[in-house]
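Following this message is one structure expressed as structure tokens.
After this line comes chain A, so read on.
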Amino acid sequence: MVNLEIDRVSVRFALKGATVEAVNDVSLRIRPGECVALVGESGCGKTVLASALLGFLPGNAETSGSARLGEIDLLAATDHELATTVRGRRIGLIPQSPASHLTPVRTARSQLEEAARILGGDARQAAERAGLLPEHLDRYPHELSGGMAQRVANALALVGNPPLLIADEPTTGLDRDLVDGLLDEFRRLVDDGHAVLLITHDLAAAHRVADRIAVMYAGRIVEAGPAHEVLDASKHPYSRGLANALPERDFLPIPGQPPLLTDLPAGCAFAPRCDQATAICEDRPVLTDDPHAVACHRPC
Partner candidate 1 sequence: MLTGLGITAGYQAPVITDVSLTVHPGQTVGLAGPSGSGKSTLARVLALLHKPFAGTVEIDGETVTGFRFRAAQRTRIGVLFQQPRLSVDPRFTLRQAIAEPGGDRVGELADLVMLTDDLLGRRPHEVSDGQLQRACLARALALNPRYLICDEMTTMLDASTTAALVGVIRAYQRESGAGVLAISHDTTLLTRWADETVRLSAPLPR
Partner candidate 2 sequence: MRRALLLAVVLLAGCSSPDGSTTGPATSIVIGAGSEPENLNPVLGYAPDGAAKIFDGLVSRDASLALKPALAQELPTASADGLTWTAKLRKDITFSDGSPLTADDVVFTYRSVVDKKVNSTIASRFDALAGVVAKDPATVEFTLSYPYAPFAQQLALGIVPAARLTGTDINSAPFNTAPVGTGPYTVETWRKGDRMVLKANEKYWGGAPAIKSVTVVFVPDDNARATRMAAGEFDGTVLPPKLAQTYRDRSGYKIVRNPSADYRGLGIPSELPFTSSPQVRRAINLGINRQAMIDAVLAGSGKPASTPISPYLKDWYDEKTAFTFDVAEAEKLLDEAGWRKGADGKRAKDGQAAKLPVLYPAPDVLRKELALAAASDIAKLGIDAPVEATTFDIMLQRRKEAASVWGGGDPYDPDTAAYTLLHSKYAGQDGYVNMTLYKNSTVDTALDTARRSLDPATRKQAYHDFQEAYAADPGWAFLVFLDHTYVVRDRWNGQETQVEPHDHGLVHAVWWNLERWTPKP
């Protein structure tokens, strides 16, 4: 069991006439038996980070920094290395909309058995563990209910027994009880010793399952720490605003709009929306090196 060490990772895309700085200088560590949630609103760069870890960035992307999973640097590896040693074997992906991640013309069983054959796993065991009955496996993806599709996705992600799972917005669009079931499943996996990177905009879900939460804003991690601390005792005004926006809390929005990733301010990207901002925020704040780290000149 090894850690995932994300060290000063940046990702940018060259577009016509502009550069999108999607991920900036992100460092994060995920240990076995730990669930880390990466939280932020849509477009903040969290999905790009997940894609970078899996080698799924589009061709116009460039990366810097490193993401070490044991001896392998995920960002430096070739696609072939990633395909033969990392995906499915060391990192399992639990996707958003699991049904659409299945090939529609093949049954769940054939896809599960195929993956098991390639990865040397046990399809029947993986299915059982995911709570799938044999008759579910004979269905085509479109015949699976949302919950069933989610279980198939879990079984597929786990069949190669990867130590690290990346869940990319797994709860979006799911009914609340399905969300709860899925989060419970994650918890069990974490307790079994898996590492889980949960990428979500759903703060409540993150709070429910994650050991640690990293809050991302405009491509940067602005705060990272134990889940309850980040949510209940936020140090960064953005995290605090996000927590307060939850319907079960103040249900109040953060004023303003996030900046464009093609046009990030030189200083703190949140400063224009921040009621605490002063002149010092013209400088870019650095993420502190604490168990509860924050990147803010004027933390709460």
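Criterion applied: all candidates are chains of the complex that A comes from, given by their letters.
Note that contacts are C-beta pairs under 8 Å (C-beta built on N, C-alpha and C of every residue); 3 or more make two chains touch, one makes a residue touch a chain; residues count from 1.
As the structure is a prediction and not an experimental result, all values here were calculated from the model.
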In-complex contact partner of chain A, selected from candidates 1 or 2: 1
In the complex, chain A residues that touch candidate 1: 40-43, 146, 172-177, 201-204, 241-242, 245-248, 251-258
